[in-house]
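Got a structure here, written out as structure tokens. Questions coming.
A protein chain is absent from this complex, but the other protein chains hold their places.
Chain nomenclature is as follows: A and B, assigned in order of appearance, with residue numbering initiated at 1 for each chain independently.
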Amino acid sequence: MTIPDITLIQVCDFVGTLAFAISGIRLASAKKFDLFGAYVVGVTTAIGGGTMRDLILGVTPFWMTNSFYLICSAIALVWVIVFRKLLVRQNNTWFLFDTIGLALFTVTGIEKTLAIPPADGGQFPFWAAIIMGTFTGAGGGVLRDVLINEVPLIFRKEIYALACVIGGVGYYIASICGLPQIPCALICGLTVIATRVLAVKFKLGLPIIKGE
Amino acid sequence: MTIPDITLIQVCDFVGTLAFAISGIRLASAKKFDLFGAYVVGVTTAIGGGTMRDLILGVTPFWMTNSFYLICSAIALVWVIVFRKLLVRQNNTWFLFDTIGLALFTVTGIEKTLAIPPADGGQFPFWAAIIMGTFTGAGGGVLRDVLINEVPLIFRKEIYALACVIGGVGYYIASICGLPQIPCALICGLTVIATRVLAVKFKLGLPIIKGE
Partner (left out) sequence: MTIPDITLIQVCDFVGTLAFAISGIRLASAKKFDLFGAYVVGVTTAIGGGTMRDLILGVTPFWMTNSFYLICSAIALVWVIVFRKLLVRQNNTWFLFDTIGLALFTVTGIEKTLAIPPADGGQFPFWAAIIMGTFTGAGGGVLRDVLINEVPLIFRKEIYALACVIGGVGYYIASICGLPQIPCALICGLTVIATRVLAVKFKLGLPIIKGE
């Protein structure tokens, strides 16, 4: 097995962005959005988390100088229109792509946060990097649900954002064990994927908080 | 015909801000907001798009050092309270003012984006400027609808944000034809206005995306 090269990361970025955008477009279509609205919701789902991360880190949002993400979202829009009736049958594929995206975006968020110093110098603490990784992975879905005027799904169902947190803890443990960056990133990403897959397979969820 | 001077731009800025704020305040009144809440929704509609643009560009939001926009929104609040029963009859005027605002804010967003370099130098690509112009014009309305807990209107009805995009493409074409800034801006603004007026006159809308 070779170390994953830039091409594999790009493939993961592509299928992840596609899956995120498609989840937004599908939910927008259920709300009778027009094509423009559906595209905006798709884009927001795909890039919203990373945008919040970049604003908090004080850097230019990643998609502002790279049209890749807007083009991916356009492909997602065409895909939903063309394969509308087949989407349900593709659910397992989209779940897989979405999970790959979640894993990659979590790793990206953690590494970008550790690479960018706070305004007053030094480095962000690792827990802040884990939060930024979780933002990058799960924030777009929250913005999507705000835009379509629904209670954010990830706050009520399944383990989703928590998979990012667990993956981030995996990254932290691997790094304090002295592992170099690429194995840390792999451990993080695989932990996110394993957590998510196990949670869905065994219908694991967190307890609901009881009201008064 | 003389080149539009700073005063004409200020007049457009005033009537546009007024119209945006009034649209927010009217929707807030339908939701039984109190005066403070209605003012906040009005201000958000008027300045929300430009604020998102400035946060993404990494500059201080434009209204933080210029009280003009908050005063306009206060005038809008008084207007809605005093002329409450006449507002429906003024609908054509407010549509016109809103459209002027949409055109001006689109131009402002595009030009500010092209004038501010990204953190790593150079210039933002033109498509990013068009997106920022669309944010500036249509973003406030989206924030307004999130605050009043409605599905954003511009995602479901009429051509609104798309008029900004078309105007931005007009700006781009004019600029690659070598026209100087003011004609480019005029072409952009007039394209936004024409698109919006034609869309409303002929009830043009984008197709609704079909659900599964």
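In the analysis below, a contact is a pair of C-beta atoms (placed from the backbone, for glycine too) under 8 Å apart; a residue touches a chain by one contact, two chains touch by 3 or more.
All values derive from a computational prediction rather than experimental measurement.
J.: Per the definition of touch given earlier, which of B:Ile9, B:Leu87, B:Leu153 or B:Val169 contacts the omitted chain?
T.: The single option touching the absent chain is B:Leu87.
J.: Identify the residue among A:Ala128, A:Leu179 or A:Val197 that touches the chain left out of the display.
T.: The single option touching the absent chain is A:Ala128.
J.: Write down which of A:Ala28, A:Val107, A:Ala161 or A:Cys188 is the residue touching the left-out chain.
T.: The single option touching the absent chain is A:Ala161.
J.: Which residue among B:Gln10, B:Ser67, B:Thr93 or B:Gln181 touches the omitted chain?
T.: Of these options, the touching residue for the absent chain is B:Ser67.
J.: List every residue of subunit B that touches the chain not included in the displayed model.
T.: 25-26, 28-38, 40-41, 51, 55, 58-61, 64-65, 67, 70, 80-81, 84-85, 87-88, 146-149
J.: By the contact criterion defined above, which parts of subunit A meet the unshown chain? Give residue numbers in ascending order.
T.: With respect to the unshown chain, the touching residues of subunit A are 55-58, 118-120, 124-125, 127-128, 142, 146, 149-152, 154-157, 159, 161-162, 205-212.
By definition in this document, only the chains that are shown with their structure count from here on.
J.: Between subunit A and subunit B, what is the separation of their C-alpha centroids in Å?
T.: The separation of the two C-alpha centroids amounts to 30 Å.
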